[in-house]
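All protein chains of the complex are present and in place, except for one that has been dropped.
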Amino acid sequence: MMFELHNLTRQYGGNTVLSLPRLSFSARKIYALRGANGAGKSTLLNLLALLDRPSAGTIRFRGEPVVYESAALTRMRRRIVLVDQNPIMFTGTVWSNVEYGLKVRKLSAKQRELRVTGALERVDMRAFATADARTLSGGEGKRVALARALALDPEVLLCDEPTANVDREHQEAMLKILVHANELNHTTIIFATHDISHSNRIAHETVVLQHGRVNTDRQLNWYGVHLRKTEGGSHQIVFAENAVLETGPFPAGISYTRGQRVHLSPHLLSLQRPGWAEYGNGKHPNLPGTITGIQADKAGIRVVVDVAVSIDVLLSSQEYESFRPSVGERILVEVPPDAVIFDP
Amino acid sequence: MILDSLHSAFLLLVSWDAEMIEIVAVSLRVSCASTLVAALVGVPSGVVIALNRFPGKRLCLTVLNTLLALPTVVIGLLVYSFISRRGVFGPLELLYTQKAIIIGQVILIIPVVTTLTIAAISRIDRRYRRTALTLGATSVQMGWVILKEARFGVMAAVIAAFGRVIAEVGISMMLGGNAKGFTRTMTTAMALEYDKGEFVLAIALGAILLTFAFSINLMFHFLQGRIRGDDV
Partner (left out) sequence: MRVTLWAALAGLIMMTSVAVTAAADEVITMSTTTSTQASGLLDILLPQFTEASGIEVKVVAKGTGAAIRDGMDGNVDVIFVHAREREEQFVAEGYGTKRYAVMHNDFVIVGPADDPAGVRGSGDVQEAMKRIADHSALFVSRGDDSGTHTKEQQIWRLSGVPTEEVGTEIVKGGTPVTLSFVVPADSEGWYRSIGQGMGKVLTFADEMGAYTLTDRGTFIKYKYGIDPPISLEIVNEGAPELANPYGVIPVNPEKFPHVKYDQADTFARWLVSEQAQQLIGSYRLEGKQLFFPDAIAQ
């Protein structure tokens, strides 16, 4: 095992942003961390990079418990590298940036030369070696940051959103580099993304985070739907004949064919009583239905609504207390745009 | 009368008067020495304070900020009581020497260098720290990287400190004693000349001091520009 997390929590100012009773990552694999913004992906990456301390619980790295004491921590940290979502470059050339980690490890000049050249070639940035690192574009910067990490030949490479905010060409290149590092150097790779297609393509395993917890019931709320555009120009997701959701424009690359799969995130859905929506309280499109079940769950209160298909809605205990739904009640399931995830 | 004095002062300046040059040299030596010592102490302390979280940090910052307002005469008095023959360090024979002035001035500007260094370091994006650490830097190596990224701000801190000591009069007068050829600095000489009612040398020295202040401000301005440029 590369990492074993046990009863790990991280709190900021009294809010628990991460709570992982048990989670482990094996060596030599590629893991995708998925989840919405604020789900705890970056927090987890920081903890794994040993840049942050858990509020409680333990992390074991290669079977050894992590000790947050300066010298030992530096020794362990030198086997793991994190590449930020928006990497920052030190003042100086691209070359000196890639060389930095080798310098602090006191490698010989010859060794450094070899490794820096190799790393820059792997990300296809050799031509930029003498360029001022601060003048790079977003995509170029990400590639140099990746080279800066790869030059160190770490056991674990952590990447926060390696494909975000870059054009398609850079995205493909980044994914290729990650796969290569895994295949050639047997580097364990854990990368955060919110792009399902990327995680599906290269990850051996996917961990989905929701509200700082691992979401194990990914199969819930998945529907085969029919997408259509009406003559009036609005977009509709058809779950069933009498369960049609009006939405905004579909994401690029979605084909209007039958057999499209759509996921509704249970914790982003909310409930409305029918009368209220007519008075203008409903902010988002909704689906009318009947409550068929309510059950307490580790993550909160799970309300099952029949809208012709069965939809799970996850409420926090406060939301449940104030709303007080009951079984058999007629209800509207409100669907905000970010609750809808398309499987391409 | 002012015009006459100005004229004579100008002549003194262009004739490169030996007494004037000696006074300027003493001033520069003393100020450079105290700035150097204060920088060697203040910059590392500033880096350590800025980069670490420790109990009492807020109190530490408050104390430093209070010390910024410490009047030169208070420092002069304090140091005097230590290095006077009757004081604890009397046997070191420091009073009325350049070393005495340097000691007082170092105390005066260590808070300046430290607080401005802390400010300069705090302005540096936190990602630099994280990046250095994840690339394997020890805390000392990380501090060095941050210091390099904050170099313009830190240089500005040192220059500000130099500007403070070169223009300071209380400590130089009380601890140096304004002894001609030994501890007579630009400011103490100006005070003396004023006492004597003779303005020529005072005006010449004032002009030199103003020139220094002006160049210091220019440098400060330039560095401020570089600091702002960094943030883009």
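For reference, chains read A and B in written order, and residue numbers begin at 1 within each chain.
In this text, contacts are C-beta pairs under 8 Å (C-beta built on N, C-alpha and C of every residue); 3 or more make two chains touch, one makes a residue touch a chain.
All values derive from a computational prediction rather than experimental measurement.
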Visible chains that the absent chain touches, using the contact criterion stated earlier: B
Contact partner of the left-out chain, one of B:L13, B:L192 or B:I216: B:L192
Residue touching the undisplayed chain, where the options are B:K99, B:R130 or B:R164: B:K99
Where the missing chain touches chain B, by residue: 1, 4, 28-30, 32-33, 35-36, 77, 80-81, 84-87, 90-91, 93, 95-99, 102, 177-182, 192, 194-198
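FYI, only the chains that are shown with their structure count from here on.
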For chain A paired with chain B, centre-to-centre distance based on mean C-alpha positions, whole Å: 51
Complex interface listing, chain B residues touching chain A: 125, 127-128, 130-139, 141, 145, 148-149
Residue ranges of chain A in contact with chain B within the complex: 46, 49, 51, 70-71, 74, 77-78, 80-82, 84, 86-88, 90-91, 100-101, 104-105, 148-149, 152
